[in-house]
Structure formats: C-alpha cells, structure tokens
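In this view, the complex is presented without one of its protein chains, the others remaining in place.
Order of writing sets the labels: A and B. Residues in every chain begin at 1.
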Amino acid sequence: MIPEIGQLALILALLLAVVQGTLPLAGAQRGVKAWMALSRPLAAGQLLFVAVAFLCLTWSFLGSDFSVVNVAKNSNSQLPAHYRIAATWGSHEGSMLLWVLMLSLWMQAVSIFSQSLPREMLSRVLSVMGLISVGFLLFLLLTSNPFERLSPPAAEGNDLNPLLQDPGMVAHPPMLYMGYVGFSVAFAFAIAALLGGRLDATWARWSRPWTTAAWCFLTLGILIGSWWAYNELGWGGWWFWDPVENASFMPWLVGTALVHSLAVTEKRGAFKRWTVLLAICAFSLSLLGTFLVRSGVLTSVHAFATDPARGLFILVFLALVIGGALMLFALRAPHVGGGGRFEMISRETFLLANNVLLIVAAGSVLLGTLYPLVLDALSGGQTKISVGPPYFEAVFVPLMSPMVFLMGVGPVARWKQAALPELWTLLRWAFAVSLASAVLTPLAAGGGSWGLRLGLFLAIWILAATVASVRERIRNFRGAVHERLAMQPRAWWGMTLAHLGVAVFVAGVTVVGTYETERDVRMAIGDTVEMGGNVFRFDGTTEVTGPNYRAARGTVTVLRDGREVLVLHPEKRTYNASGMAMTEAAISTGVLGDLYVSLGEPINARSWSVRIYHKPLVTWIWSGCVLMALGGLLALTDRRYRLRSTQQQRETAVTSAA
Amino acid sequence: MNRFLLPLGAFLVLLGFLFVGLKLNPREVPSPLIGKPVPEFTLPQLHEPAQAFSPRSMRGRVWLLNVWASWCVSCRDEHPLLVEFARSHPVAVVGLNYKDKPGDAQAWLAQLGNPYTLSVSDLDGRVGIDFGVYGVPETFVIDKQGVIRYKQIGPVTTDALQGKILPLIRELEQG
Partner (left out) sequence: MRAPAAALLAILVALGGVVGAREAVPTAQDPVAARRSVELARKLRCLVCQNQSIAESNADLAVDLRRQIDEQIAAGRTDAQVVAFMTDRYGDFVLYQPPLKATTVLLWAGPALLLLLAVLVLRRALRQQDETPAPAPLTGAERALAARLLRGEATAGRDEAR
C-alpha cells in the first residue's frame, strides 16, 4: 500500500509540475496575474507530494519491504537502520527521487525568499524550474520507477553494496545533489531574465545568493565524497579523476567562475552575456553529469546499472533543456548591452582572466573525460584509450597555478582602473615572503621537487596577499584594528575566508604529495615498523561480528619514545549477504598529519600483510574545502541580502507612488 | 553569422557524440594482437597432461582458440553453439582452459559436451595474459601462417558466428 501511495504522489507531483511549467510562464508573457499567482502554491504542492513519495520509499526501506524491487535489490534485513535510510538513495531510482526532492526544496526556497521579486520574474523562474521537474518526474515514472513491485516478494534483499555502507553515503549524495540541483536556480534566473529581456545588475544581485548557496553545497558534497574515498578504499587516495568525479568537478569549476562573474555583473554591470552563459553552463554540466553516470557511455566506479532507454531519455531531455537554453541565449544575447567600461589593468580584467582559466580548466576536464568516447565513436569502436590521473594532473597544474596567483592580485586591484606600480607596492612583501619560503623550505627539509616549491609559493602567496589586502582594506577606516575589521561587510570576509581555504587546500595537496610515506609489510604478532618517529606494533587480530558482517579486527599499537600513544583497529570485513570483502582502514587524524593503517591479506595464521601510511597535512585538503564553503556561507549572510527585501519593498512603494 | 550561436553549435556536436556513444560498449577493448603472430606457448593437455600442445603444431591449418573455464557463467551461453559448430565443421577448435581446476573442467565438458579438438590447461593464467585475455570467454581465429585474424570478446553468438567467423574461416582456408 505504501509504495502505491508513493507512486500516486509522484504522479500528482508531475501533474502539478506540468501546470507550473506552463501557466505561470504564459501568464508572465501575456500579463495574466491569476496565472502567475499559481506558481507559488504549485511549488508548495509539488514539494508536499515529492516529499510524501520520498518518505514512502524511505518507509519501505526501513520496513524492509522486499516486495518492492528497489528495496529487494539494495537492502537487507541485517542492514543497520541508518544505512537503510541511506539506501533510499543508494540505487539509480532512489537517487533520482532524491534529485527531484532537492529540486522541489530549492523551488520552495525560491518561492519563500524571493517574494520581493517582480511577479513576472518569480513566475518565470518557478516555471523554468517546474519544467525541469517535469522532465525528471517523467524520467522517474517512465523509465526508473522506484516503487516497482516484485511478485512474489523476495524473502531477503541483496544488500546495499558494501562500498556504500559508510557514513559518507549518508551525507555525500544529499549534499552533492543540493549543489547540482541548486545551480538550476541560477539557470532559471538566467532563462527568466533572457525571456523577460532584462539582464542587468539587479538580475545579478538576485541570482548571486542562490548561486553562492548552491556552490557551497557542491563544495561540501565533493569534499565529503573525497573524504569517503580516502576512508573507504584502503590506500588513502583522495581524488582519482574518475569520470564521475569529473562530472561533479566541472560544474564546480564553472560555478566558481559564475560566482566571480556575478560579482562583476552586480557591482559593475559588466560581463552580462558571459555571466548568463556561465549560469546556463553550470547547470548544463550538472545535467551532463547525470547523463554520464546513468547512461553507461563511460565506465566508472560510480556508474549505476545502466539501461539504454534511460540514456536515451536523458539525452533527449538534455537536448531540450540545454539546446533550448543556448538557443534562447543566441537569440537574446545580441540585444544585451555592454556594461561598465574598464581598463586593461583593473579588477575586472583580473576576474575575467580567472574566469577564463577556470573555464579552460573545466573544458580540459570535459575534453579528457569525453575524449575516449569521441575517439571510440569516430573509429567505430576500434580505438579505445583511457585518460586518467597522469593526463589531468599534467593539464591541471599549469592552468590552475596562474589562476591561484591571480587570486592574490584580484582582491587588492581597483575596479575599473588599477595601476601596476601601485599593485606592486601593495604586494611586494607578500611576493618576497612567498618566494623566500618556496626557496628556503625545501632547503631546510633537505630537498624537494619543483612541484613542492610551486605549491608552497602559491599557498603562502595567497596567505600573504590576503594579509596585504586586509591591511589595505582597513587603512582608510578609523578606530582600533578589531573595530575596523568588524566594519567590513560579511561578503568581503566570506571572500577572504574562501581564498584562505584555497591556500590551506594547496598546502595540504602539496605537502601530502611530497612527504607522504608508505610501508607495505608482512607483520606477525609483535612485529614492529618504524615510520616518521612512530613505531607501529602489530598485536594480532580477533574475530568480530558486526550487524551484517564478520571481520578480522587488527590491533596496531603506536609507540612514541617507547610509550604507547595510540591503538588503531583496522578491519577486514566480509559482508554476510554479498560475501564481498571490504577493507576498513584505521585512521588517526591530526592537524599535522594522519596515521593510516589498513589490513591487506592474511599470510598465515599469525601474520598479515599490513599497509601503513603517514600522510602529513592530508586533512588540510578537506579543511581548505570547508573554509571555502564557510566563506560562501558567510557571504550569504551579508546584510545587503538580508536587507534587500525591505529595501526593495520601500523602493517599489516609492516608484509606484511617483 | 551570429557568434552567440557558437555555444549551441558546440553543444550539438557534443550531443551527436553522446548519441553515438550510447550504442558503443565501453567495456569491449579491441585487441592489438590482430594481424600479429599467435603467442608461442607450450601447455599440458587437459585430458592427457603428459602431452604438451604448442600452436606451432597447427601451422598450415586455420583454427580457433577458445578461452573458457568451468567457473565462467557466460561460457555456458556459447557452449551449445561451439558444440554444434564442432559437429558441423572440420575446423579445429582448441580450448584454453583458463585458471581452472582440471577436475572441474573435465566434469564440465563431460556434462555439457566437448566441442574441443583438445584443451590445454593454463593453470596460472600466464598464457591468457600473453593472449591479452581479460574476460572469459574469448575466441581467436588463427590463419594458416599462425597469424591472429579475429578476436571475439565475450560469448560467441549466432550473429558473430554466421556474420564474421564463418566467412573469415572460409576466406582463410582458400588463401
């Protein structure tokens, strides 16, 4: 009964979405207020029904209702409750339902927080999102019904893939999808503005907080995914350049460019066409990612079980949404006026250069991801190649290094017209400090690669340039330093924090890449390994029984100067339902570095092969991402967004009266 | 020309490739061994381990090398076709029994029928690596000069047999 309610709710949501995608849009074009007025209640109704459907599916998972195909394939009665909830989005069908739920949430958020928008704008925005919703609901109902019944019901479920049985699975997909889908808001604002023929600084200010919010979610989503891989895969890698990782990274790169471009459009009215194109691209790449994961055109560790019908459906949907949007862009862009003029040396130029580098980087990732497919298609299946980490690293570092360098210059450059001598005066100390540390640190540490020098230079450059920018910023204010700092708007603080996050990230990547050490050893009980001042002693394994697995649980004691400082318990699990073996690494996380121990294979009754890693500063990678996301959140709380609605209402009242 | 049409154009090209990509199988990797001499090996025969087999002994004949194992599920799919082929064609089919237990393999053939002129045991899979085997079953067509001419990845299907393998064998036998 519950699954049927869920399915009915999806159908009702689809009906509402169809109305929402058409009537308010038509109303906005023809000026029919009653039609436009429908958009907000329709959005609320859709959220209600989609949420009901989602809860029904969660309920089926929680109650282990194996008469539902989806549950029978992806759950098991032994599965712990929190993973049963996570299993709701563990399958293709369930994750698509999560996607639609996120879309409804964003729609409702727009409907609540953008009430001050002109009626036409709001109606168009919600209608565009409604149309996207129609596509995904149809996709769910026609090709990927999450509520399909199994007759007769299975006695037991197949279990959730053990790889997915990790705390990361609980948080990663919802965060990531919030980010992906969040770009639909920026997309909808762009389309609405193009439709309304009104693309200006006001439009940029409206879409900016939404874009920042989506960007924060995407940043967090990617970071959790990376951290999950680090924990789960047993050898401590954190990024693999897998096609599906790339699929999430491309919208992030374009989204980052968009966040910066929107700033210019809002402040200076420049780059309007460029900004609107970026808004279209960010969401298009999110959609493309969906296609790549679910169509089977690329092999990836993340790929869902694929079905050509699904691939074709998403492809047609992609063609309609992205093709339609780009067509509209081609028609309307020529009529969009240029913006504020600026000189060759100005903050605008620096931001534009950063945009270009980000887009070229995103383009290169796209090229590397799709090149095997293109070559395969052109050669009729005769030429198969793989493009992996060595390619992406070779391409990425040269593109991102100048971008990171410009990050130091941009914030201190003046809008419209800046002067190089002035910039040099402001930044020379920062430059000297970062150059010195890049040269001296490897000397002190007894050697290092050029990669290390470059990474150190960039990380310290951002840090030092940020200090310079803070000093310059508060120079013209009066009062004590902390008062002057407190006077700065939160949006500015957000930017500063996010940039510092990049510095922390670069430092982490550089140091762990240069100084990580690993030992692959055979250990009998009592054997020791010495690594970086720590002695690891293997104290044997014991058999333990988990809720849905059995495991050999190792005990590795870490000694420093002969004293026991830490006990680690890596596990080798075998899951009951699938018989799959999984490695659970034991990690001791520290600010300065992680100790990472994972069990390999048993060699005989007393000894195991054990992998031990020391990963200095590895947590800085994720901490940097957290800082970036926090910076975005801080910018979101800027008072100009909070005051906007009241201020705008006042202005609207004034202009109406006039 | 409206330069703002460029993004749309680029997207349409991409769309075209994605559409073609839907029909391709990214898991099927063409073999670089086509047109190359068959890798040399000497392996014991499955049914008579005392006797060795080497591809050199097949010079002057067109033959098939079929990689199989009793643990391989899709080998069961192609097996009836191979049995039928062996019954109706005089072409030699050599089985490369890949990473299998000889006892299991013999039982499997006893149960399902033995289409092979002979099978050889590749216990540790080293010969399989020389042949670039990455998924069982795989089938190679080898000509009279001992050159690999075709590789079927995955089970032999009626389509592949009628459309490619048989015509190729006929052509090679004439040459």
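Operating definition for what follows: a residue touches a chain if its C-beta (ideal position, glycine included) is under 8 Å from a C-beta of that chain, and two chains touch if they have at least 3 such contacts.
The shown structure was predicted, so the numbers you read here are calculated from the model rather than taken from an experiment.
Colleague: If the hidden chain were put back, which of A:Gly196, A:Gly323, A:Gly381 or A:Gly451 would touch it?
Modeller: In the complete complex, the chain left out is touched by residue A:Gly196.
Colleague: Among A:Arg84, A:Arg268, A:Arg490 or A:His614, single out the residue that touches the unshown chain.
Modeller: A:Arg268
Colleague: Take the complete complex as the reference. Which residues in chain A touch the chain that isn't displayed?
Modeller: 28, 31, 117-121, 196-198, 200-202, 205, 233, 235, 237, 242-243, 266-269, 299-301, 303, 338, 340-342, 344, 349, 352-353, 356-357, 359-360, 363-364, 367-368, 371, 375, 379, 383-391, 394-395, 399, 519-524, 526-530, 537-538, 562, 581, 600, 609-610, 648, 651-652, 655
Colleague: Spell out the interface residues on chain B facing the chain that's missing from view.
Modeller: The list for chain B reads 29-33, 99, 124-126, 129-132, 134-135.
Everything below uses one rule, namely that only the chains that are shown with their structure count from here on.
Colleague: What is the distance in Å between the mean C-alpha positions of chain A and chain B?
Modeller: Each chain's C-alpha centroid was found; their separation is 43 Å.
Colleague: Please output the residues of chain B touching chain A within their complex, sorted ascending.
Modeller: On the chain B side, the touching residues are 2, 4-5, 7-8, 11-12, 14-15, 17-30.
Colleague: Report the residues of chain A in contact with chain B in the complex, numbered from low to high.
Modeller: The contact residues of chain A facing chain B are 273, 277, 280-281, 284, 291, 295-299, 308, 311-312, 315, 318-319, 322-323, 326-327, 329-330, 333-334, 370, 372-374, 376-377, 381-384.
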